[in-house]
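A short write-up of the structure that comes next.
Missing here: one protein chain of the complex. Every other protein chain is in place.
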Amino acid sequence: MTETASPPAAGAVDKAPRRGRPRLDPARWRDLSLVPVILVLGVIGFIVSPAFLTRDNLIGVVQQSTELGLLVLAEALILISGRMDLSLESTIGLAPVLALWLVMPAHGARFAGLELFPAWTAVPLCLAVGAAVGAANGFLILKLRVNGFIATLGMLTMLRGLQVGISEGQSIGNVPASFAYLGKADWLGVPAAVWICLALFALGGTALGYLRHGRALYAIGGNPEAARAAGIRVDRITWIVLAVGGLLAAFAGILYTGHYGAVSASQGNGWIFQVFAAAVIGGISLKGGRGTLFGALTGVLTLQLVINVMTLGGVPPLWTQFLNGMIIIVALVISRFTSGEKQD
Amino acid sequence: MTETASPPAAGAVDKAPRRGRPRLDPARWRDLSLVPVILVLGVIGFIVSPAFLTRDNLIGVVQQSTELGLLVLAEALILISGRMDLSLESTIGLAPVLALWLVMPAHGARFAGLELFPAWTAVPLCLAVGAAVGAANGFLILKLRVNGFIATLGMLTMLRGLQVGISEGQSIGNVPASFAYLGKADWLGVPAAVWICLALFALGGTALGYLRHGRALYAIGGNPEAARAAGIRVDRITWIVLAVGGLLAAFAGILYTGHYGAVSASQGNGWIFQVFAAAVIGGISLKGGRGTLFGALTGVLTLQLVINVMTLGGVPPLWTQFLNGMIIIVALVISRFTSGEKQD
Amino acid sequence: MAGQTDGRPAAVRAEGIVKRYGPTVALEGAGLTVRAGEAHALVGRNGAGKSTLVSVLTGMERPDAGRVTFGGEPAPGWGDTAGWQRRVACVYQKSMTVPELTVAENLYLGRFQGERVIRWRALRERAGELLAGYGVDADPAARIKDLGVEQRQFVEIARALSFGARLIILDEPTARLDAAGIGRLFARLRSLRARGVAFLFISHHLQEVYELCDTVTVFRDARHVLTAPVAGLPEDALVAAMTGEEAGAARRSRTAARPPGEPVLRTEGLALEGHFAPLDLTVRAGEVVGLAGATGSGNTAIGEVLVGLRAPDRGRISVRGRPVRTGSVPHALEAGIGYVPEDRHREGLVPGRSVAENATLTVADQLGPMGTVLPARTREFARRMIASLDIKATGPGQPVSGLSGGNQQKVVIARALAREPAVLVAVRPTNGVDVKSKDALLGVVRDVADGGSGAVLVSDELDDLRVCDRVLTVFHGRVTAAFGAGWRDHELVAAMEGMGEHDAPGGEHPPAGEGRPAGRDTEGTEGTEGTAS
Partner (left out) sequence: NRGSDAAGGRIGIDMPRTDTDFWNSYQQYLEKDLDHGGPAALPLSNSQNDIAKVVSNVQALTDQGAKAIVMAPQDTGAIAAELRRLAEKKIPVVSVDTRPDEGKVYMVVRADNRAYGEKSCEYLGRRLGGRGRVAELQGDLSSINGRDRSEAFASCMRKKFPRITVHELATDWKGEVASAKLQSLLAQHPDLDGIYLQAGGAFLQPTLALLEQKKLLKPAGSAGHITVISNDGIPDELDAIRAGKIDATLSQPADLYAKYALYYARAGLAGKTFRPGPTDHGSTIVRIKNGLEDQLPAPLVTKANVDDEKLWANQLEKKK
């Protein structure tokens, strides 16, 4: 379609309605495109089991979404600025392992650390490792100019291998209390992780909507040359976003560790596809410059609700995976039609 | 020196030197960018073990590359025409299982089929299933216009689930002889799979280079609108390419089954990342319109050689994954610098 | 060259700039000086290095050698984009908007001043006011990608001009504007100039240079060749400086009309809702028919329907008497309709592929037996095209993305001509093409017609329309007038703008496609065409 599709003649005509109801902006619809899907899932859940609408179950669903949610948050920021990071799924495991390796006692436990730093530094060390991984990705992508998809895929393999090498494939229990706290504490009767995750999404959403550095991500993802011409420091900001992405993944690792009580050797293994699925059915474009964090959040909740409803509904184990895939496709199709936009 | 540096009048004059060295075309370098990597791997292999250069070992490496190679061939065609198909990694398992389910005896063996068709139809049925899966992807992507990455990701999950559901998670041995033949036969002392795979690559390469429908893929991937305006039937050809991709994946499944003696329940599981890695370090662009099958083939061989050399070198199992990831990144960086092009 | 001083300080001075792209030398020791308050034109043939100089002057590209100073001070460091922005604003040749973002945000991209938190409502209001000042009626909350080419161009212009920079660079700003738009732009530029703002203005329309600028610099083949006051410089001399040849024969004027032959293209009741009303058009062999109309008049849509890119709601098309299936490019192509699209980046070129491949895209079935494409024939074919259209490329194997804009346009034309079409449909075929090439390209169109084919030229440029045997003006989707050869500029412009003696009945023009009968409002040499219902 070319611009002639809407010549000024016609343009002038439909300008009035456009101004009259600016809320009908399709961009806004797109963010809500999964809401009907979530409602449908809710109704199905209610039908298949009375346990669905209990407070415990719903809080459980939200809590289980927190770690994946943080990865999606990280990936959403990176996708909006027009890049990709597959290695997030390894960072969520590697960062805690590396941090614990640096602080855990050298003797006694099954997992022998180096005891280089005091135990309370585990959290900051973990976050630093995450940011460093993100920065390393930035180096590969922005300085060496290699393909980001494959570079971060290489990082995914390498970091997972590093984790296996350091931890010798074991899970690490007995983590310092400070490290486990956030993942298992309850604040006001709701897991702390839920509050934190929501706060981070809100923070990110605000930054993307109302701060100039946040808006810059959309410009960078939408047309990097134009962004550069407009005086935005494209490379620097992209680099920062990649580092923040790694940091968020490391933070997700901290929550995971507290939530499940140990750093699992396969922590995050295979999650990256889910991360992409959640982001994209939530309206984030893989080509950059498009989507909101609210949409991404609905994407995460949708995926998690699907699993919950399938479990409550007693789907035969042999067919869960099939159904899971089918529901992803259906959700994708629904979100494509409620948003009314072709995806690509 | 280009013509811009010399007045138009001189245009005819500097045509001579240009014709003298047409081989310095950078596009040609790009296809060879992995050759140095392969050479380096060869030298390392030679150093770590004298067994590396034996005929047995080298043929082994090539044979192990055949199934992955066919998936890469399929993905390369799809990528060149500007699309993606993640579901190939499930098609390689599902297509044989479905075909066998339709032909295997309903009683007697552990895996009960439907016995709807005679045994010799297993191969054509399998290919048909593959093509049908590709066509279904085409429907989602081209008719419903949903995001191809996520639609095929959903298909990946769904098809794998279907395979698990139908096979009840079992491996299927005792496949009809016609089905197993190609994967295990030797022709002229070299596995038939190797000949077939090379022939298909050569065929594909010729089509891309010398047939008009093959060349159309580059135009479609490079700029679909321009291709349409030039009279190329973009959607139809894309659809065919997707179906051919599925068909090739199904064929890889046939080779796999013969090669490893059974249809494994996890056949192809997790391959798709390797498929992308091989294609991209081999010079295929994820954005479409760029790359050659020769490059893709070198990509496959590189990945397989890495594993071979690591095994021969006796790398401790705990560190193989780490090293593997690192080598992918190094190969990517080398191929970026030998091709001299920024990737994106 | 850069040495002349006449008291006024230099707003920008570039000296000895060298820039290479691989083997291509885009600038070789070129330079220029724009003095404060001056309107400075930069002209040159396609690929002379003008846009490259622009990216050097705006800090987008780092030169391999050379120096840039602003008001005597050295240019900001590489990467200090904000620093460059304070000194110079620019409308680039390429679109520099973010399609997914709103008009308002694009206008203020990179300079949300003041407050920490962006106040969108205020921003939209300011944007609305700013745009209104340019006579652009675009909703500030609309996304750029939903805007037309011209509105988009004005957003870029408004952004550049509203910076308050003392130096503004405009790289072919008029290429995507129609006459009215150009008028508005020039009015705005003159008023800025009155306030002492300096311009560097790039255009292939020399009359614009004469209209607007004081000084002109000519680049040729990556080098500076001439800087002179515009006044007193004859156009011939300017063209000679650009081409490096003595001004040859006067610009080719249309050969005397020969009797038109058989009809090659005929449409009956062709209509597309919302774009143009039912159209009956006949193009005869040997005839070039112009469809003149401002942006959005629907003339581009007519072109796109003719070539099958869009399906009409109603109507038939036939070529040489044989009906053509509408809405299918392959069928149109098969029937002998060749097409030069409006936007070469969007519909014309496959950027990563070679000149040869792009030029032979439509004739892939003729380059070898049985669906094969023989590289040797492809190259040979491309060489012929390169030679006959004077395309500047290192060879048939060069990727088109490495060509300058004008040369890319020639590749697109080569692609359309490759099939030796019975009818050539060309939309603004000389978009961004330099004067000499423009004559050449129009000559090609003329030659196609003289060779027994027909041609439809969809354009609003008078230079283009001059080669036509007949010109139909389109306004709001209707053919409002027809002119034979020998029209006068002002008449045609007036008709294109929906005014003048050729005006359709009534001052109000309803949007096309409403189905309101619009009697025969054509007058002119032939009575066969016009809108009917």
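Note that the chains are named A, B and C in the order they appear, and that numbering of residues resets to 1 at the start of each chain.
Simple rule for what comes next: a residue touches a chain if its C-beta (ideal position, glycine included) is under 8 Å from a C-beta of that chain, and two chains touch if they have at least 3 such contacts.
Predicted model only: the values in this text are computed from it and were never measured.
Contacts of the undrawn chain with the visible chains, over the full complex, involve A, B.
Residue A:51 is the one among A:51, A:106, A:177 or A:203 that touches the chain not shown.
Considering B:74, B:104, B:146 or B:164, the position touching the chain not shown turns out to be B:164 (whole complex).
Panel shows chain A; residues 49, 51, 54, 56-57, 60-61, 64, 67-68, 164, 167-174, 184, 256, 258-267, 269-270, 304, 307-308, 311-318, 320-321 of it touch the chain omitted from the view. Although one chain is not displayed, chain B still touches it through residues 49, 51, 54, 56-57, 60-61, 63-64, 67, 110, 112, 160, 164, 168-171, 173, 184, 186, 191, 256, 259-262, 264-267, 269-270, 304, 307-308, 311-312, 314, 316-318, 320-321.
We take it that only the chains that are shown with their structure count from here on.
As a whole-number value, the distance joining the C-alpha centres of chain B and chain C reads 42 Å.
Our note on geometry: chain A versus chain B, Cα centroid distance of 30 Å, whole angstroms. Counting partner chains per residue, chain B shows two or more touched chains at no residue at all.
In chain C, 346-347 are the positions where the chain touches two or more neighbouring chains simultaneously. Residues 140, 144-151, 153-162, 164-165, 168-169, 273, 276-277, 280-281, 286, 318-326, 328-329, 332-333, 336, 342-344 of chain B are the ones that touch chain A when the two sit in their complex.
Remark: chain A residues 2-13, 15, 18-19, 22, 25, 27, 209-212, 215-216, 218-219, 222-223, 225-233, 289-290 touch chain C in the complex.
Against chain B, the residues of chain C that register as touching in their complex are 22-26, 28, 45, 47-49, 220-222, 243-245, 307, 309, 329-330, 332-334, 339, 341, 346-354, 357, 361-362, 364-365, 367-368, 371-375, 390, 392-395, 397, 399, 404, 415.
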